[in-house]
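Apart from one protein chain that is not included, each protein chain of the complex appears where it belongs.
Should a chain be cited, it is by its letter among A and B, assigned in written order, with residues numbered from 1 in that chain.
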Amino acid sequence: MATAILEVRSLSVDYLTSRGVARAVADVSFDIGKGEFLGIVGESGCGKSTLLFAIAQLLSPPAEVASGTVLFKGLNMVRMSEKEVRAMRWRDYSVVMQSAMNALNPVTTVGAQFADAMRAHGHRNKANIRERSREVLSLVGIDAVHLKSFTHQLSGGMRQRVMIAMALLFSPELILMDEPTSALDVVAQRSLMMQVKDLQRRLGFAVIFVTHDMSLVSNFSDHVMVMYAGAVVEFGVTRQIFDEGRHPYTQGLLEAYPSVYGTKLHLEGIPGSPPDILDLPAGCYFHPRCQKVMPRCAITRPELYAVDGEHVRCFLYETTEGACARD
Amino acid sequence: MAGLILLVVFAFMAIAPGLIAPDNPSAEIFAPGLGPSGAHLLGTTSYGQDIFSQFIWGTRVSLLIALVAGLFATALAVGIGVSAAYLGGLLDGFLSLLTDVFLVIPPFPLVVVIAAYSKNGGTTIIIAVLVVTGWSYGARQLRAQTLSLRNRDFLIAAKLRGERNWRIIASEILPTMTSLIVASFLGAAVYAVLAAAGLQFIGLGNVNTESWGTMLYWAQNNEALEAGSPLWAMAPGIGIALLGAAFALLNYAFDEINNPALRSVRGKHGHRNS
Partner (left out) sequence: MREIETSGAGESNGSPLLETRALTRHFRIGGLRGQTLHAVDDVDLVVHEREIVAVVGESGSGKSTIVRLLAKVYPPTRGDVLFQGRLLREIRSRRDILAYRGNVPMVFQDPYGSINPVHIIGYTLLRGLKLHQPSLSREAREREAVRALEEVGLVPGVQMMAKYPFEMSGGQRQRVGFAQALSYKPKLVLADEPVSMLDVSIRIGLLNLMVRLRSAGISFLYITHDIASARYISDRIYVMYAGQVVEHGSTDDVLHHPVHPYTSLLLSAVPDPRVPISVAATDIGEPPRVVDPKDGCRFRWRCPMAVETCSYVTPKLEPMSAGHDAACHVMSRLPLPSYQATLRSSRQAPPSRGKGKSNR
């Protein structure tokens, strides 16, 4: 693999709550190479968004990075000052949020917001700003006339595209996306995903895409990381995960989709609900809900085991080497 | 926290002034114009009254005005603001117009006019006037907040459940707005303290009752600052300032309690990943 532009090593994030310290992200490590697409998948509360925010250095109290490093182009972001991070933010990496209505300014036009962002990074020339604004809008397939529109005048799908356009303003090398399609209907979702993939191919940026819906990344990502209760439970090449998802949780997620064709089969989903991270079960965090649970699962916590090119945190695949999830 | 302590102190002074300053505040029995001393902690007035006694006894009236006026003003604000927003339509139009009119009227001239026309001033008039001029600000805020809540699913759910409008307002809407209502009350109380003092200072209200405002009135009339009894004017002034500050500090404290975002980050409801 070519040199990684992002290397995350043993990153842990804690939330300080009145009931104690909650480890929202536990010891996560992975690499992203230039132009790669990583999908991070899991239910609500598994820590995937927290992980994304930690990488983007957007955490605020009571959340804090407890340990680990985030090396972006060789620089450890966890150690950098806010000023240094701000210089990098948007220029070298950018973030697309879950809901445009929350992230975009409701009282200024789209064009004004682009101009704001550009001015904040030192671009003052009005003509350049206008030109670049038009460019990014056309990249996402929106007519330049909408530079004069307000956020609420655009449809849901268009708003998300505006967010993506904003993320592209400085041609960053990495774009972090936190469930950008969850507020959209299925058709708009599909189309936005294809747009993102198309842009990625054309412009060559890397993507970390966080979602609870595996189907969204199944066709687009190079690698998939499945998270549960703050820890990585499976990591591997996309096609492999989808064809042979090994961890029982991954299998449960894959089967949560009713199909349209073929016989109508009764699905069960994954029984129970994710654990409270302040009150995690002993041993494997998933064992209370696991169909393939064994006695030792309730006692010891499995490591990430390397199996056939992927990594799985499950005793079913225990090997003597063990390994940590490194690409 | 500081606000709470201050308020408790003042409350104590108001409820049991006799314990702290047993002398009758209006009795003009002492030697006039004395400086502070052991017997008279803040000295005496030109009439020979003990300033300290006046200060302590005066707390009662000032606090009373603040709380009562604040309470009524807030009640009015809640009633008008929330109903206008929830019931909508013509009623909303009418009530909003009413609110705006009262908001725009400059309070002091109105207050002076009303008080001047009433025969014998007194605390009641002051409270009434403060309520009439003070409710509209809170009403606007509460109306805006209610409007933002109006189409929330849980209110539609309440309506479909069969709840009557007044019940929805009382049990569904108001409980979600407690912090705003409390803030409104505290704001009205601050306004009441300052405005009441101002009114009494210019001589409206019963100048024979003991309150901080009247102390200022008499002090001013007797040129206390020049005559060498500055404490006569300063004591009530500081008292007023501290009471106002107490309410303001309580306001901040409530904000922090009810909005954890001010002290820590928390996902708002609607955000799937918490």
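Just so we're on the same page, contacts are C-beta pairs under 8 Å (C-beta built on N, C-alpha and C of every residue); 3 or more make two chains touch, one makes a residue touch a chain.
Predicted, not measured: the structure shown is a model, and the values here were computed from it.
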Contact residue for the chain not shown (choose from B:T124, B:T176 or B:Q220): B:T176
Residue of A:S149, A:S191 or A:Q240 in touch with the missing chain, whole complex considered: A:S191
Touch residues of chain A, complete complex, unshown partner: 43-45, 141, 155-157, 184-191, 193-195, 212-216, 218-219, 242, 252-254, 256-261, 263-270, 273-274
Where the missing chain touches chain B, by residue: 152-154, 156-163, 171-172, 175-176, 269-270, 272
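Operating definition for what follows: only the chains that are shown with their structure count from here on.
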Chain A-chain B separation of Cα centroids, rounded to whole Å: 51
